[in-house]
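Before I ask anything, let me first share the structure, which is written out below as structure tokens.
Note that one protein chain of the assembly has been removed; the remaining protein chains are unaltered in position.
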Amino acid sequence: MNEGIITAIRVVPLEHYVILSFLLFSIGIAGVVFRRNTIIILMCLELMFNSVNLLLTAFSAYHSDPRAQVFVFFIMLVAAAEVTVGLAIPGDDEAQRG
Amino acid sequence: MSALILISVLGVVLLYLGFGDNRKWLAPVGILGLLAALTMLLCNWNVESPLFAGMLKFDGYAMAFDMSLILLTVLLFLFGIDYYARMRENVAEQYALMLFSLVGGLMLTSFTNLLVLFLGIEILSIPLFILAGGKRDSFRSGEAAFKYFLQGSFASGFLLLGIALIYGSTASFDLATVQAAVGTSAGQGNMLMLLGLFFTIVGVSFKVAAVPFHFWNPDVYEGAPTLVTAFMSTVVKTAAFAGFYRLIEYMHLPGAVQTMLVVVTVCTLFLGNIVALRQTQFKRLMAYSSIAHTGFLLIIFLGISERTSGVLYYYLTTYSIATVGLFVVLTLAKRAAKGDENIRIFRGLFRSAPWLAIATMLLLLSLAGIPLTAGFVAKYRVFALGIEAKLRGRHGFRGSDGAGGHLLLRHGDPGSLHPQRARTAIGGGARELARALILRRGCGVAGAAAGVVEVGSTPSPSAGSPTDEVDQPCFSASLLFLYPYAK
Amino acid sequence: MLAFFYLFAAISVISALIVVSARSPINSVIALVVCFLSIAGHYILLNAQFLAMVHIIVYTGAIMVLFLFVIMLLNLNKATEPMKTLGTRVAAVLAGGLFFLTLMAAIRHGINITPANEFDPGVGLVRSVGLSLFKEFLLPFEVSSVLFLSAMVGVVMLAKKEKVVVPKDGVEPSKA
Partner (left out) sequence: MVMTDLLAVLVPALPLAGAVLLSALRRKFSATVAGSIATALIAISFVATVILFSGFDTAAGGRTVRVLDWLSITGMDIPLALRIDALSLTMMLIVTGVGALIHLYSIGYMHDDERAPTFFAQLNLFSFAMLMLVMGSNFLVTFIGWEGVGLCSYLLIGFWYTKPDYNYAARKAFVMNRIGDVGMVLAMALLFHFLGTLEYTAVMENAHSIPAWGLLAITLLLFFGATGKSAQIPLFTWLPDAMAGPTPVSALIHAATMVTAGVFLVVRSSVLFDLVPYTRDVILWTGTATALLAATIGLFQNDIKKVLAYSTVSQLGYMFAALGMGAYSAAMFHVTTHAFFKALLFLAAGSVIHALGGEQDIRKMGGLKGSIKITFVTFFIGTIAISGLPLMSGFFSKDLILAHAFQHSPVAFGLLVFGAVLTTFYMFRLLFLVFYGTYRGKAHAHESPLTMTVPLMVLAVLSVVGGALNLPHLFGGHEPMKHFLESAAAAIRSEEIELSASTEWILMGITAVLVFTTIAFAYGRFVKRTTLEGDEADMPLLKRLIAQRWRVDELYAALFEKPYGWLSEHFHSIGELRIMVPLQNGVGEAALRVGNVVRKLQTGNASFHLLAMVAGIIIFLVITLLSN
């Protein structure tokens, strides 16, 4: 298994990952603008963050440098915090006019 | 570093204080704690060693900005004593959130690692998202909070993309390494690096509300509680600019990114000033004025020399002092006008509260950059730097020259000073109220006003050496720039 | 191995598209879960085992559940979302598409970078990431507590308000 993965890193060109992340990021952007539902907008933001995570992880593997993965870990932290706040704000909004 | 810790702990302490019915202790404790943090900060003056594996570096630059940030927060807490006086709930939380946000600000002034930049921005922002929605009975407040959150997260996405791309080409998050890599020819030609820088700058530009990433600014300023708006337009702006500058200070930005910065600057200057024209809500006006000031500050970034950070600091400080003062005035006037935020509430201010009106005028004059005020000197120094950087007419900055400030003056001021309109919007009883308030809070405003004047009247020490190569057309142009204010 | 990549890539892109376009929020959430799982697959392909785990726990386990929870709790699972005007929708697609195209144009000559280090199979395992986190990135790790603290305080503060508005009989306000 591990061997296979190591070959995967060698076989899959980095460009592929970059393009994939860009694509996911763009879909996220389109979604944020496209949707009106707050929760789906939040999900699209998550999509954007995740595309960056993927990009960073790919770079990390390519450079053989764990730091980018630590960065990804932090992005996850921040994303979690942001989602909580994001969900709280329109909830609040809701309460105002309920 | 100990200041950072102390402020974080202070936030928690305030939260606990909030559990009991200790509301009147909140601000004093907060202020004392901040002053203690300031002392700790100053004890470490000139200890420039990087901390924590090169994550933070409390150098002179960071110290100066941290000092400014802490003092501004102290000023806002003073303001808060009165502001939160009749608020029942969540006061402790609001103070604590401001402190947490301040922690983010302190990280921005001293980061040496892109991860800390990102975390700093988030720690600065997340409490703000909540604070902006802090007005209970206001729909606008909730809406503002949501808009701010949405656009802020969106911008964070771009910032992250930028950082990731920079990492991709340099394999490092360390600022010094990245800066060095950008300078090399390989870095200059690298497409990933270019995109990375681009998106990073986009992300940070959002925080400083540069056009076209400014959309949140007016709505949020308007919707947020006044104290929070004041916090955003001073502490947050200062921190964001400090971080921005720290990010690009030693970078030899590729020409293409420079071009983009120039375009952003021009757009910001024009839009901020022009749109301010029609604003009648005070906070929106301040928002556009803040955008216009962003434009001015961005001018500094276009040609970085060893004096740039000083000018940046000077400009931000004077701007912040004047802004805090104005928001205090707004609170007073707004209260007397029963919640109206239209600038017409300033009419007749001179009648009902002459000293407050004079202080207001000074603050406005400073924001507008009228000679003999700090704001003027600040703008002047920005121009001087811009000129040194050979930026002159080519970019057409002067076209818009702080007209925002001018408009601010025109809208806000003659009404308050000309006797003709002195039939007051602030009527009889309200007038007494205003008086009473001024007695209590007036010293704060006066202090701010005095600060503005004092800073302004001593322009010479580091104002620049006359030996520098100077381009006279530019100075003629800056004379023109005096013109709108010459009334 | 390339085949795996393409498989995961296709899944993530398609599910991402579903997230954006599904009419029902629940479908979006499910699609997003699928998307995140496929991204976890990418992580495993990239030998980022630690991240793959954390990713599944944090996103699929926590965040997505939170989304579902909110949707269910607030009873938002009707496809009642008023769609935006055609103009906005076209603009949104254009925005995303143009953004992607521009980026593609930018990297059309390849990305042209060289690996910084020799390949090390240990990178991405819990050990290497953990060492890096607690040595080099200790400060951000500590400071992020402030982030969480403020998020927590804030959410509590915002959420506390509901009790003010909820009517005395305790009936959930109508969501129509």
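Think of it as A, B and C in the order they're written, each chain with its own count starting at 1.
The rule is simple: a contact is a pair of C-beta atoms (placed from the backbone, for glycine too) under 8 Å apart; a residue touches a chain by one contact, two chains touch by 3 or more.
For clarity, every value in this text was computed on a predicted model and none was experimentally measured.
J.: Let's see if you follow the contact definition: name the visible chains touching the chain that is missing.
T.: Per the touch rule above, the missing chain touches A, B, C.
J.: Of B:L131, B:L150 or B:A164, which one is in contact with the hidden chain?
T.: Hidden-chain contact among the options goes to B:L150.
J.: Where the complex has a chain not shown, which of B:L72, B:V264 or B:L364 is the residue touching it?
T.: B:V264
J.: Just to verify: which one of A:I9, A:I29 or A:A80 makes contact with the chain not shown?
T.: Once the missing chain is taken into account, the touching residue is A:I29.
J.: Identify the residues of subunit C touching the omitted chain, counting contacts across the whole complex.
T.: 76, 82, 84, 88, 91-92, 95-96, 98-99, 102-103, 105-106, 175
J.: In terms of residues, what is the contact footprint of the unshown chain on subunit B?
T.: That gives, for subunit B, the contact residues 143, 146-147, 150-151, 154-155, 158, 194-195, 198, 202, 206, 211-213, 215-216, 218-219, 254-257, 259-260, 263-264, 275, 278, 371, 380-381, 384, 387-388, 419-420, 459-460, 463-466, 468, 470, 472-473, 475-477, 479-480, 482-483, 486-487.
J.: Contacts of subunit A with the missing chain: which residues?
T.: Residues of subunit A in touch with the missing chain: 29, 32-39, 41, 90, 93-94, 97.
Assume only the chains that are shown with their structure count from here on.
J.: How far is the middle of subunit B from the middle of subunit C, if each middle is the mean of its Cα atoms, in Å?
T.: So the centroids are 32 Å from each other.
J.: I'd like the Å distance between the centres of subunit A and subunit C, where a centre is the mean of that chain's Cα atoms.
T.: Roughly 5 Å separates the two chain centres.
J.: Using the touch definition from the top, which residues of subunit B touch two or more other chains?
T.: Counting only residues that touch two or more other chains, subunit B contributes 115, 119, 122, 126, 129-130, 133, 168, 171-172, 192.
J.: Note the residues in subunit C that touch 2 or more other chains, in rising order.
T.: Residues 103, 107, 111, 113, 115-117, 136-137, 140, 144, 147, 151, 154-155, 158, 161, 164 of subunit C each touch two or more of the other chains.
J.: How about subunit B: which of its residues touch subunit A in the complex?
T.: 115, 118-119, 122, 126, 129-130, 133, 139, 142-143, 145-146, 149-150, 153-154, 156-157, 160-161, 163-165, 167-168, 171-173, 192
J.: Okay, in this complex, where on subunit B does subunit C touch?
T.: Its residues touching subunit C are 4, 8, 11-12, 15, 51-53, 55-56, 89-90, 93-94, 96-97, 100-101, 103-104, 107, 113, 115-116, 119, 122-123, 126-127, 129-131, 133-134, 136, 168-172, 190-192, 194-195.
J.: Under the touch definition given earlier, write down the residues of subunit A that touch subunit C in their complex.
T.: On the subunit A side, the touching residues are 2, 4-12, 14-20, 22-31, 33-37, 39-40, 42-44, 46-47, 50, 53-54, 57-58, 60-67, 69-70, 72-74, 76-85, 87-89, 91-92, 94-96, 98.
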